[in-house]
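I have a structure here, written as structure tokens, and I will follow up with some questions on it.
Only a single protein chain was left out; the remaining protein chains are all shown in position.
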Amino acid sequence: MSQPPPHRYPKSLASVIGGKRVLMVLLVVVLFSCLYLAGIRVSSLKPSEYGLKLSYEFLVAAVQPALSYEAGPPSADAPPFLLKVLTALWLTFQYALCSMSVALVIGFIGGFFSSSSWWPENPNRPLKIALRGFFLISRFVVTLGRSVHELIWALLILTALGTTPLAGIIAISIPYGCTLAKIFSEMIDEQAGIARETLSSIGAKPMQNWLFGCLPLAFTDMLSYTLYRFECALRSSAILGFVGIPTIGYHIVQAFEDFHLLELWTYLYTLLAMIILSELWGKSIRARFNGQIAEKTNACKNPSLKQLKSQRPKSWWLRISGGIALATTIFAWLNIPAARYPLSWQRRLSNLESFFQQIVPYPVQKSGDWADAWPWAKNLLAESGTEAMLMTLYIATAAAIMAGVGAVLSMLWASARLNRMQSFETYTGNSRTELWRRRLTRTASHFVLLIARSSPEYILAFLLLQIFGPTAWPLILGLAIHNFGLMGRLYSELVDNHPAEASKQSLLAGGNRVQTYFGAILPQVFNRYLLYFFYRWETCVRDSTVLGMLGILSLGFLITDAKTRLFYDNLMFFVLLGALLVFIGDMLSYWIRAKLRQLDHS
Amino acid sequence: MRNQSLTLLALGAAFGLSSCGEKSSPAADESAEIKPLVFSAIPDEKVSDQDAKFQAMAKYLSATLEVPVEFSISADYNAAVQRFKNGEVHLVWFGGLSGVQARDAVEGAEAIAQGAEDPKYKSYFIAHSSTGLAKSDEFPAGIKEFSFTFGSPQSTSGRLMPTWFIKQFTQQTPEEFFTQPVQFQTSGGHHSTAKAVESGSVQVGALSYKKYDSMVADGELDPTKAVIIWETPFYADYNFTAHPELNEIYGDGFTNKLQKALIECTDAEALNAVNRSQLIEANNEEFEGIRVVAQELEMLR
């Protein structure tokens, strides 16, 4: 008699590489090797005496944010302090809003051309070449746009075109628009299979398929992502201040320079409040599309067509929000602050021309022979480029791993499901103290995660640098804290929305919540944890290319250093090196995530 | 109904884009009004202080030259050079290196004035009292082991010349010489250097002698906490550089008029802006030495 074939459990990435324990150990090993290779020692985490004193003053100032100028009004006609704060806040908001509106346009156009699911079935040769051409060009441009951080775009625009209030808007719209284009096209293409089955099978043309199948199916995800991007735009707009554009980041740096810590906290609080409010608004919009808010159903028994039409479900909140959003956007565009000393367009054009001349590698400028570019590039790489690239990578990886581990552990306190009395819809006994204790931990950890993810990592790194001194730790910690907050939210959604059935068994067998988490839930959602982890790692690589601008050797530092010497060719080289690093990170992350998805679905 | 909000937002974007644009401020209209002369300075100290102080200089120049004069702060050294280069500002109080960079970028730009003592400028190396270092006439090789900061990366007295002297006296670049990584003050210039050393957040620093002296004189800095341990040899630093377009905009000979106004200035408040007791003539050749140093250190091409 033949042996029964062995039962095959669905594979996980961990089982492929020898088990989850091996994976966790691997991650920890990678973390510490990154730290070691970057020359960072855990011992340098100890702040100096000055650092301790500063942290103390910092914390003390936190409870008394300034409501008026700390050292008196700076000049006779200075506006009241709170007005200054609100003006800076409005400028930050305005730039974010204007950039997002442009980014949406870029996103739709780019997304359209980066998607192939609307192509007609049998195009003739010229059309096919044209379509493929548009597709490849669009994908290339979108990837290039995304790979350069908005701070670097701002630097480049200010250098190439001179001071202009549009610099901040353009600087954010380019990478954001390209990201939207990529994500939109991915979301839409993901639905192509279903749409094809649904609509093509009853005779729809590919374009109809795309418009009425893929788009509506992807719509909720696209909207959700756009709202998330807007929140990020607020943060990016805030840190534009570090390159001289007067958004809130600029005032934070100034306040620190003047050592007005109370004012600093006012800026921080108002920035956080703005970001948190916009997140709440985004949540309310999303809830109406997720079906979390049930629409009213008709009360009467046999409604006629007319009655049905008049009782159509409509969301007043959506209409009001949409109207206000539109009005505010138009208002923001019409009120972009004028350049104080506007330059003529001829001037800007000649500036741009000379910029393009100067970014040609110096030896090529002198000799006119592009072959000279190779030794120049090799030299830059050998001298500092490779080291900086690696440093950037180490910082990003260390931060991502720390954030990931922190987020996984934080679920014990932050997950709503694990911290209710009725976890997994199962009665777990009656205890008032435990009920309140759990409520407290849940609220407190949610709050911590919220603050962590709402704080721009650049500002966190800047403040930590003052306390810990010029090592790479502040950059890593700043990145790690911000991503910890983000991953915490993503993970808690995973844990809370996962079907409860399998996990329940652990509780029903007498296990406690910690056992249930590590023994039952974690194995089930581990693949998706990794998915989010690699997605955030990719973003960390991108962010760490600019964190070096705060003064720590890495790509960002080399970029500002080149700018200081007016060596624009070196500047472009390092910018492109950064873009290359981000691109590689993207590819790696994409490949790993594709593999994870395969394993998830098997 | 398809989601209205998104349609609205998209419409709004389209609408918004079509009505965007830079609005010119009234000051830039090509009406019969005279264009204001905009001047700036490198932010080698706290920007808020600088802005306040330079108002007096603006008033003085305005009265003397009979054209409206405005001061506009620059975000960093590079911004000052950039703005001069694209004609956004026509007169800048530059340092040595930034002045050379600016005059290289704009043909016909002239250094027209400098402080009376500026041909003989120097830097101080200062140390926190806890280092136990004392003033010496020799180059203080003992600073090797301590944490060190320059001023702004583009500063002459805060970075270029100290680097040069370190190289001269130790045959090593600062990165090779110091055991701990070298720091820069990304904002606040000499003021930040002084404060950093005084508080102990960094142990040794290099900065402009003038800034140190005036901070001590104003009681802003405690010289017992931030001790001078070495004075560098002399070099030329700081100047007012004028854009060649000035003569085009305001008429022939305007630059000479400007130079005269600066040199003959006796307004104490105005001179306080640049922290000098008197201004004298300057010319481009004086700063050739800076150029040579900068090229040697690969700060300039």
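The first chain written gets the first letter, and so on, giving A and B; residue counts start at 1 in each chain.
One rule holds in what follows: contacts are C-beta pairs under 8 Å (C-beta built on N, C-alpha and C of every residue); 3 or more make two chains touch, one makes a residue touch a chain.
The criterion applied here is as follows: contacts and distances are computed from a predicted model.
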item: Per UniProt record, name of the chain withheld from view ["Membrane protein", "ATP-binding cassette domain-containing protein", "Spore cortex-lytic enzyme" or "Pyruvate synthase subunit PorA"]; value: "ATP-binding cassette domain-containing protein"
item: Among A:76, A:202 or A:371, the residue in touch with the chain that has been omitted; value: A:202
item: Hidden partner chain, touching residue among A:125, A:309 or A:432; value: A:309
item: Selected residue (touches chain absent from view) among A:77, A:121 or A:501; value: A:121
item: Selected from A:219, A:281 or A:518 as touching the chain missing from the view; value: A:219
item: Residues belonging to chain A that touch the chain removed from view; value: 4-5, 120-122, 194-195, 197-205, 207-208, 211-213, 216-217, 219-220, 289, 291, 294-295, 297-298, 302-303, 305, 308-309, 311-313
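We take it that only the chains that are shown with their structure count from here on.
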item: For chain A paired with chain B, centre-to-centre distance based on mean C-alpha positions, whole Å; value: 36
item: List of chain A residues in touch with chain B within their complex; value: 48-51, 53-54, 74-75, 98, 101-102, 104-105, 108, 158-159, 162-166, 216, 219, 223, 243-244, 253-254, 257-259, 285, 289, 312, 314, 318-319, 321-323, 325-326, 329-330, 332-334, 336, 338-343, 347-348, 351, 362, 466, 469-471, 550-551, 553, 560-561, 563-567
item: Contact footprint of chain A on chain B as seen in their complex; value: 1-6, 8-17, 19-20, 22-25, 27-28, 38, 46-48, 51-52, 55, 72, 75-79, 81-83, 85-89, 101, 105, 147, 153-154, 181, 183-184, 186-188, 192, 195, 199-201, 298-301
